[in-house]
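A single protein chain has been removed from this complex, and every other one stays in its place.
Note that the chains take the letters A and B in the order they are written out, and that residue 1 is the start of every chain.
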């Protein structure tokens, strides 16, 4: 790619390997065969190019996720631990607007466990006779409550930055799960030092995986930030890994169902195809070529 | 059939002479008509697998209508609720992820199958006399399906939906004289909001059913002119044809199964291949995503649009790329139908496919620098093929044929 491009277009070019990319774009559609889609997204990014301009996020090293690939499946224990990290750490700033508590049953929880989990959250019940907001315990049908009433409140509470909604973050965020994990664990060591004061926060926190290598999010994870119910040791690495798994799961909660059904459907189609090929050959057996 | 007064209805085959079928037959001969058109219908015996795509398209269309109807029952066409209701279909509605998955995959593969079907017609000369109306109705379908697909892509009201719609309405605004008025009517206000979304929803819904009507017309054309074939010569008699059933029903079913496998692979294992991640973020009129691009099936036209340095010129080029196909039966006057017997034409068609893919690449990479040049060359070739190359080649072929055998025109025999 020796073409001279304005910086705004470079990410575009980085995502595409070359002239043949469009051919590659059409080809998998016609054949159903593709080796380039590990995360449900195009990933033509050659690692070397990621450093091509200053401020571009560093290339996140690929992690060995259980849900990777066409036949991957979610490690539900990790998803549940990840929910604990989300509820204990992320939820104070980030929302999961599209998610209802009942959706969390897909993590492998019984309806009773989902009700109990929902009851640990408070949601707005409406306004009382004086116009004040009232709250009640959440029910399985409720959406997860957002930490801020709107973007203005979020901006005011976070020095002008709005923490993004996490409902589809792994799908929408360029780089996917690898980059989310890299961002969570990739803070420069000085940023997470106890002395990281307000002055540093104004400029953002150094992180090679953020755009411009600065992020407004303070290092969120530390050792023992949460207590895991299953006794796993909550190191910062482990927390990051679990919460990334949770966010990947919540981005496409039916992915496992999808793959499972897909295996059945393909097997059925193969069986039917065999029958049909035999039938067709027999019907056509006397027709001259 | 016993009564003398019904003797004039003897066209009904003996199979439908008694019982309910016989009763129906005398009033509305649908059974014998079905038998004539779908059981005994003579098909050329030498059709290859490219002739499967007609049946595939019909089945995908039915699937789209079914899934679309059920999705519409759970969708809210307002700018505040559209994204949420789509997410609710994906997350909370039981079976919703599957219905939506089928609809999304179906849309992409419908266009894919349509392009192959179109190329089949192009390669084997299915647009030539007496099948001009078949070709034209097919092109009308192409335009309608593209419109429906675009309208459908707007509905989830994600970032790509919004900005795609924005670019599209602005492009319409570039038409001289009537453009800005048209744009205003299309958007239904000074910004894209509830009114626009509601209109697009109704348009998407209605267009889908209009497509079914035109498909009926298209199929009627096939049944009048009979199917073409890879050789481009009409069958001389029964020895060259086979009844539709069971020969082509069994063959079409195999084609459908293979297609269903591709469909399932994309739907179940590589869902991200056909969807743009940015469309999973809700529409934000204050922030344009980093690289906006249409769905893959619009990329060649998007490439043309960008390769022309004028706003209206680009639109004109993209529209002409389809319009030129309407003139094809009259641009190509060669008596030889199939490209199998037209070496020059075959070479030109290979170039055309290449140009089409290159234009898609240009659309994906944005027409700047090198890509701008590639886009212009490919665009030039695309139009050159239809407007210059094909008429010249066909004139030469005509002359050659007349020199070889002045009394017969072999390809049309």
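Quick note on the criterion: contacts are C-beta pairs under 8 Å (C-beta built on N, C-alpha and C of every residue); 3 or more make two chains touch, one makes a residue touch a chain.
In the analysis below, contacts and distances are computed from a predicted model.
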**Report entry** "Regulator of SigK", "Ubiquinol-cytochrome c reductase iron-sulfur subunit", "Zinc transport system permease protein" or "Aminomethyltransferase" - which is the UniProt name of the missing chain
**Finding:** "Ubiquinol-cytochrome c reductase iron-sulfur subunit"
**Report entry** Partners of the unshown chain among those that are drawn
**Finding:** A, B
Requested in this report: Have a look at B:16, B:51 or B:70 and name the one touching the chain we're not showing.
Outcome: B:70
Report summary line: Missing-chain contacts on chain A, rising order, are 102, 139-142, 268, 271-272, 275-276, 278-279, 282-283, 285-288
Query raised in the report: List the chain B residues touching the unshown chain?
Result: 40, 42, 66-67, 70, 73-74, 92-96, 98-99, 102, 238-239, 241, 243, 246, 253
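We take it that only the chains that are shown with their structure count from here on.
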Query raised in the report: How far is the middle of chain A from the middle of chain B, if each middle is the mean of its Cα atoms, in Å?
Result: 35
Report summary line: Seen from chain B, its contact residues with chain A in the complex are 45, 84, 87-88, 90-92, 97-98, 101, 108-109, 112, 116, 242, 246-247, 250-251, 253-254, 257-258, 260-262, 264-275, 277-278, 280-281, 290-291, 296, 299, 357-358, 360-366, 368-371, 374
Requested in this report: Within their complex, state which residues of chain A touch chain B.
Outcome: 3-6, 8-9, 11-13, 15-16, 19-23, 25-26, 28-34, 37, 39-42, 70-71, 98-100, 102-103, 167-168, 171-172, 174, 251-254, 257-259, 261-263, 265-266, 269-270, 272-273, 276-277, 279-280, 283-284, 287
